[in-house]
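This is the structure I want to talk about, given as structure tokens.
One protein chain omitted, others in place.
The block that comes next holds subunit A.
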Amino acid sequence: MIKFLLLVNKHGQLRISKHYQYMEKEDKQRLEKELIGICLKRGDKKSSFLEYQDFVLIYRCYVDLFFIAGVTKDENEIAIYEFFHLILETLDKYFPKLSEVDIQFNLDKVHMILDEMIINGNIVETSPVRILAPIQLLDTAKR
């Protein structure tokens, strides 16, 4: 399962953080800081998978955003790696010309999209159309 998912910009600023397993606040912050450092240092030229403590760290860099996930050892790393791409594509579909600013000012939407895709650390939906359906329904209602 996915233990946590982070979206970080190149400055190392955390944009989105979702944890699917309970962790003390201090531990969480320390861990996040550590992982961001590791991923930024490794850059996108090195392997995107590494073992860290009791889990596997997977990250992928797009433009100015890093996707970072910690998964249990029985999870398929490549699947998660591709899952990052799916998240990106879904976001890109919803926000044409996705950029960091979109995420920054639509945190609620991004969380909703992620909640459609992951429940309790498990991937539950992979069709962008269906992921976006409820959110678009809300948009329609708001009009």
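Everything below uses one rule, namely that a contact is a pair of C-beta atoms (placed from the backbone, for glycine too) under 8 Å apart; a residue touches a chain by one contact, two chains touch by 3 or more; residues count from 1.
Note that in this section contacts and distances are computed from a predicted model.
The listed options are "Ras-related protein Rab5", "Alpha-and gamma-adaptin-binding protein p34", "Proteasome subunit beta" or "V-type proton ATPase subunit D", and the UniProt record of the chain not shown names that protein "Alpha-and gamma-adaptin-binding protein p34".
If you put the missing chain back, the residues of subunit A touching it would be 9-12, 37, 40-41, 43, 62-64, 88, 93-96, 99-102, 104-106, 109, 127, 129-130, 132-133, 135-137, 139-141, 143.
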